[in-house]
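Below is one structure. I have some questions about it.
One protein chain omitted, others in place.
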Amino acid sequence: MEIGLNHYLVLSTLLFAIGLIGVMRRKNLLLLFFATEILLNSVNIAFAAISHYYGDLTGQLFVFFVIAIAASEVAVGLGLLIVWHKRHGNIDLDNMSTMRG
Amino acid sequence: MFEAIAFYLFAFLTTVMFFIAVMTTQALHALTALAAGMIFISAFFFILGADFLGAIQIVVYSGAVMALYAFGMMFFDTTRDVKEKNGNKYIVFGLSILSAVLVVVIFSAPMVTDNISALYPMVEGAGNTQELGMVLFTKYLVPFEVAAVMLLVAMIAGIVLAGKKMDLSLTLMNDAEIIEAKIEKNKKVLS
Amino acid sequence: MELYLYLALFSPLAGSLFAGLFGASPRTKIAGLVPSLLLFVSFVSSTILLVYILSGGAKVHVEMMTWMATGDLYIPFGFVVDQVSVTMMMVVSLVSTVVHFYSIGYMDHDKGFNRFFSYLSAFVFSMMILVMSDNFAGLFIGWEGVGLCSWLLIGFWYHKESATWAANEAFIMNRIADLGMLIGIFLIYWNTGSLQYDQAFAAMNGLDKEVLTWMGIFLFIGAMGKSAQFPLHTWLADAMEGPTPVSALIHAATMVTAGVYLVVRANPLYDLIPHVGLFIASLGAFVALFAASMALVNRDMKRIIAYSTLSQLGYMFVAAGLGAYWVALFHLMAHAFFKALLFLGAGNVMHAMHDELDPFKMGGLRKVMKGTFVMMTLASVALAGIYPFAGFFSKDLILEVGFVEHHYIIYTVLLFTAGLTAFYSFRLVALIFHGEERYKLFGIHPHEAYKFMLVAMSPLLLLAIIAGSFKMTYFEMVTAVLPATEYHVHSAITYWIMTIGTQLFVILAIAFAYKKYANNKVKVPDGTSKMENRLCYKVLSNQYYIPYIYEEYLAKPYKELSTLFWKQIDMKVVDATVDGIAGIIYSSGEKTRVMQSGNLSTMLKWMVAGTIGLLSLAVVFGLAARYSGEIKTILSGLGV
Amino acid sequence: MIDHILSILIFFPALAAMLGFIIHKDSIRAYGVAVATIEFALSLWLWFAFDSNASGMQFMEQLPLVPAFGINYILGVDGISLFIIILASFFTMIGIASLTDTKNEKNMIVTLLFLQMTMAGVFSALDAIVFYVFWELSLVPMLYIIGAWGGPLRIYASVKFFLYTFAGSLVMLVGMLFMAYLYYQATGAWSFSILEWYRLILPESFQLWLFVAFFIGFAIKVPMFPFHTWLPYAHGQAPTIGSVILAAILLKMGTYAFIRFSLPMFPDASVFFMFPIAVLAIIMVIYTAMVAYAQEDIKQVVAYSSVSHMGIIILGTFALNVEGISGSIFLMIGHGLVSGALFLLVGVIYDRRHTKMMSEFGGLAHVMPRYATIFGLMLMASVGLPLTVNFVGEFLSLLGFYKQSHILTLLAGTAIIVGAIYMLAAYKKMFFGTVTNEKNANLKDVNRRELLALIPLSIITIWLGIYPKPVLDPINNSVESIVQLMHDKSTTSEAKSRIPNLVKNVETAKTSEQGAH
Partner (left out) sequence: MIEPVNVSLESLNLMTLSPMLIPIIGALLILVIDIIKGGLDKTLYVVISLLFLLIDFSVLIDSAGIFSQDGIMMGVFNVMLIDGLAILSQFIIVVASMLFIPLALTHKRFHEFSYPEFFALFLFMISGFQFMVATDNLILVFVGLETSSLALYTLVAMHNRDKSFEAAVKYFTMGALAAGFYSFGAMVFYALTGSVEINQIAAVLAANKYVDIGYVLVGVVFMLASFGFKLSLVPFHTWAPDVYEGASASMAGFMSIVPKIAAFVVAMRLFEFLIHSGVIWLEVVLYAFVVITMTAANIWALVQTDVKRMLAYSSVSHAGFVMAAILIGTTQSNSALFLYWVLFSFTNLGSFSMLWISRQKHLPEHQRTDHTYDKFAGMVQTSPVAASIMGLFMLSLAGVPPFALFWGKLYMISSAVTGGYTVLALIMALNSAIAGYYYLKLIVYMFMKEPVMGNDGHVYVSNATIALKSIIGFAAIGTIFAFIALNPLLELITAFVYNSGY
């Protein structure tokens, strides 16, 4: 059984869907950030696969940059969380709705 | 055949790991599962011949990112059970199922891949790292540099947000308090 | 001659403005005198013009200036003095001069003395415009102008609710008719291309009968309002709320005859459409009888005279409708004299009786008011049409016209009405001047009017007596412009039978009236007598319930409908729709703003939901695009 | 200077308003009066210099504004706009002069001067966008006047006024843009110049849609039934000066725009929509007159009467012949004068009693005879008595429309009846009878300041009623050219027959004359 590009794409989108579920489900911000990592990672698989099947390096480069971006996001995200936690003692996003309407 | 087995194995593993990561109520489990999933993903990279990416994946994600998260978890004290109220589960599940169905519908159809010419084809005989480096430092030099800037931004942002005294409000303090705060800071440095 | 024309026209205006200057200042004699003298000037000028015309002068036509000119429309302020208008000018200026002088005495004690003269002169000016204009638009100016002055003068005592009500009623009713007139004018303009009398009439010959009929009808509707013809007659009786000189001038002698004047003026038109003329005549005959019948039982001196005016207007319309324009005009003139006299006399009585109007409360006044008694009696005789007074020549002529033109029904009606006229006129005279002095019961001390008032009335008296003798002179004069049909009964015998018969009938009616009301048994009715409870009495005294019907079935529903339109439709439908649209927009905002719950999780869900929604759309569309061929075959298989 | 008189007319008050901020508030009224008088004098000069025999645009000015998009600053007046401009400056002048004591007087006068700018702009603009700019801008000062100095419901009224007209004019804007696009398609160049647009002959289907788009904007402004409900609120809540200017000038923008845009640009559509619009106009006339009759507030009576009279104006406009259109333009002026004066008069009594309910009054003729006289005069002018200014307009409008439809004119003609009914009833309630309310017993009659406004108005009302020629002549010349343009441009046979051909008329007249010889 030959593993084709479509296999990878389906896998990637499934993982993406899992990420989406996490994004929608998680109320703890830290765990929500996990879910966003999953989103980026799932796409990375697809990029690598396409790159492989097309014999083109661009996809891998995209993955490279996505990883960099993900890392930066973690830094900023955690920074924000730390400040929030210092002030409020929790990172539950249900407590985060002073602005509405 | 080996490829197929490896694919399915790792596909299964990553899916399960990520699933656990998003579904578990144990923060520690989630973290662990996520780290595992990341490592399994690097396996795909190796399978697909992107060795460099695989390495980076392990180093950056499992090394740096996960370490950061672990640090964060300790800081936030989320090792206990995470209590999450989920108001309307139907929306979440409805949307998830819908997305899954859509995905399958979409990608079960074959993709037409005519008229595609590899811009940066893989070169025979060169290592993946070497190829990548070649492209990275020619074509993608600019994005690479911008990414450096981005990392710098992220660093500064992290320092500003977490390191500097964001818990004090310079907006609301009066001048005397600010001077006092500065003196205190100097004391700490001296001691 | 143009100078005299302008003098005749504008001196009343000058008088009005002069009096108007004193409008807000306290009563001053000069405000009465000057307009009266100016009117006299106008009268003299009119007389000069009359003499000029009589002596065979060509008609005087001036065009003062352009009024409106746009497109093909050209309306000047043009004035013409021809045989017809000079007659009217004479009547108007004469009666109004008399009334002015009379009013100096009559309004002596009124606070609004100055104002009164201002209005009165303004009225004369409008009337002059009406009669002198050389085009329909100018006529309309005068037409509306007299309406305005009538409104002002009826409502002169504006503190009285009834007076203001009557004023408004008169104005609005006239407006209804004016609309007809306006439409008539439009018709004339669009069909003949001009509003100048001469051009318009000249062009009418070539027009379609139907169009002409409509013109005639609409113009006549205008005339009906001003001349208070049925069904627009109710205002005239109510208009008696005004000061009596006003009634004499406006509601007897001049303004109400404007309708007749219009028909006479438009004689070339009505000549072309005899069927409309017949309708006018029939209506006139009906009104003559109708009004006379209401006068029979009325208990308001002025109203009785007003109904008699109405009745006489009916006569005039009969003549005009039957094509005897000169007869109509002649009766108009004669009627103006004696009717004004009658009203002024009534004014004297009112003064004497402290504004008491019910003749049943008077009686025996001849002892204290000799002059007035004589004048009113003679005026009534003239009205009744006894030889040799003015009324005989003019009114009998109308009967003859009816007879000669073979409209025997009209003739009969008119003849009968002549009897009624005589009866109610002398019922009034008898009740006022004869019999017991019932006024004493009410503690009134009557006195004769000022001497100069009686002197002022005397020209009218003279004319009421002798006007008939001018018949042939007059005939020769006006027939220069009006159809010169002489109405002679074919055989002399028939003529004499008719004339004498009529005279006898009238005299009998007078005698009956005297017999019934000149004795000492007449009591002030208190609603208990048998006669008063008869149905026909009630019908008549309630004016056939027409005012009631108007009030109940027109005025009130109109008011109610207006309120309904405002409160229910304008506020609750039209405005509410607009506010409703705004409200829906706003409330949808209020309702949907919960979407922005402030919870990050919800926000993320919205994002995902949006994406998934778009994705499903994309998939549907993508599948449809991919399988478009198959879908088409399936659909065609289904017969779509 | 005469070459740029229109620009001066527009921007002088604006500039003066800016400088007005510097003036000390005690002297602001004198300043305002001075500025407005100069403005009025300028507008009179415009009239003086105006060539009454020419039918085209005069004092044209042209300046590129956004030539890339065909927007140019084009100004010009013809007989149609000339007198409305004069009327606007006149009302601004007497409005400021007769302004009763208001709080924030300075803001009021500055606002009025700005308003004057927009009014002058609307009526002299010959570029659709410039027109639109001033058209919209005029809402702002009025919004402020109503909202800041109005009655208890002022905010509701002002916002309603603003939004309603704003919404309508945005639809109109789309129409304008579409028109410009059609012009662009036809000629390959963008242009918003009205005179250029006149040359464009459009197929009927386009005309219909564009007509509707413009109509919505104009109809709300006029306001036509059923878009009229903002008006009673605006009038009811506005301060006197606001109502005066609103009634006298701002409403005229709508009817003016019909003549400036709708008729010459869409002749076929005008004919197509003539009857529906006439029916609307008649509903306006009768229905609002009845509503006016039911009112309890004298100002509302005058407000609804305004709507009713605007119906006649619309009718005259859609007579599509010279008589009707001239009449409607003249009636715009007449109605401006008369309803403006009526609102001023209502203001007089409101200043004294701070109520506008008619039931509060009665017998005012005893205590305020001069007031009653002037009110009576204006009332008679309002009901269209001949020799007052309104009659000329109403007569010509109805006369014109009679050519198109007899029965509708008959219905519309009931205006003179229903108008008399509500006006006389209102007058009776207020002025006649005896003084029943103690508070009314000692009211002062009109004072000098009020007379300053009312006397000129009365004089003009009568003067123009007697001698409309100086105004009617220029109007007539311009209208004739518009009607001829419409005839030439119309494509359907229906329109050709409905819109008279003046050239042919002249020829036939000549031939008939020759025949007569």
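To keep things simple, chains are lettered A, B, C and D as they appear, and every chain counts its residues starting from 1.
Criterion: a residue touches a chain if its C-beta (ideal position, glycine included) is under 8 Å from a C-beta of that chain, and two chains touch if they have at least 3 such contacts.
Just so it is clear, the structure is predicted and the values come from calculations on it, not from any experiment.
**Student:** Which shown chains does the chain we cannot see touch?
**Tutor:** Hidden chain contacts in the full assembly come out as A, B, C, D.
**Student:** Pick from D:15, D:97, D:171 or D:200: which residue touches the chain that isn't shown?
**Tutor:** D:171
**Student:** Among D:79, D:147, D:264 or D:413, which residue is in touch with the absent chain?
**Tutor:** Touches the omitted chain: D:147.
**Student:** What residues on chain D make contact with the chain left out of this view?
**Tutor:** For chain D, the residues touching the absent chain are 64-69, 107, 129, 132-133, 136-137, 139-140, 143-144, 147-148, 154-155, 158-159, 162-163, 166-167, 170-171, 173-174, 177-178, 180-181, 184.
**Student:** So which bits of chain C touch the chain we can't see?
**Tutor:** 582, 585-586, 588-590, 592-593, 595-596, 598, 600, 602-604, 606-611, 614-615, 617-619, 621-623, 625-626
**Student:** In the whole complex, what residues of chain A lie against the chain that is missing from view?
**Tutor:** Residues touching the hidden chain, for chain A, are 5, 9, 12, 16, 19, 23, 29, 32-33, 36, 39-40, 43, 46-47, 50, 54, 56, 58-59, 61-62, 65-66, 68-69, 72-73, 76-77, 79-81, 83-84, 87-88, 93, 96-101.
Here is the rule we go by: only the chains that are shown with their structure count from here on.
**Student:** How many angstrom between the C-alpha centroids of chain B and chain A?
**Tutor:** 6
**Student:** Counting only Cα atoms for the centres, state how far chain A is from chain D in Å.
**Tutor:** For chain A versus chain D, the centre distance works out to 65 Å.
**Student:** How far is the middle of chain B from the middle of chain C, if each middle is the mean of its Cα atoms, in Å?
**Tutor:** The answer is 99 Å.
**Student:** Name the residues of chain A that each touch 2 or more other chains.
**Tutor:** Chain A, residues with two or more chain partners: 20, 24, 26-27, 94.
**Student:** Please output the residue numbers of chain B that touch at least 2 other chains, ranges allowed.
**Tutor:** 91-92, 95, 99, 106 - these are the residues of chain B that touch more than one other chain.
**Student:** Where do chains touch, given as pairs?
**Tutor:** Touching chain pairs, listed by label, are A-B, A-C, B-C, C-D.
**Student:** Give every residue of chain A touching chain B within the complex, in rising order.
**Tutor:** Touching chain B: residues 1-3, 5-11, 13-22, 24-28, 30-31, 33-35, 37-38, 41-42, 44-45, 48-49, 51-52, 54-58, 60-61, 63-65, 67-76, 78-83, 85-87, 91-92, 94 of chain A.
**Student:** Quick one: which bits of chain B touch chain C in the complex? Just the residue numbers, please.
**Tutor:** That would be residues 91-92, 95, 98-99, 102, 105-106, 109 of chain B.
**Student:** Under the definition above, what is the set of chain C residues touching chain A in their complex?
**Tutor:** Counting only chain C, the residues touching chain A are 593, 596-601, 604-605, 608.
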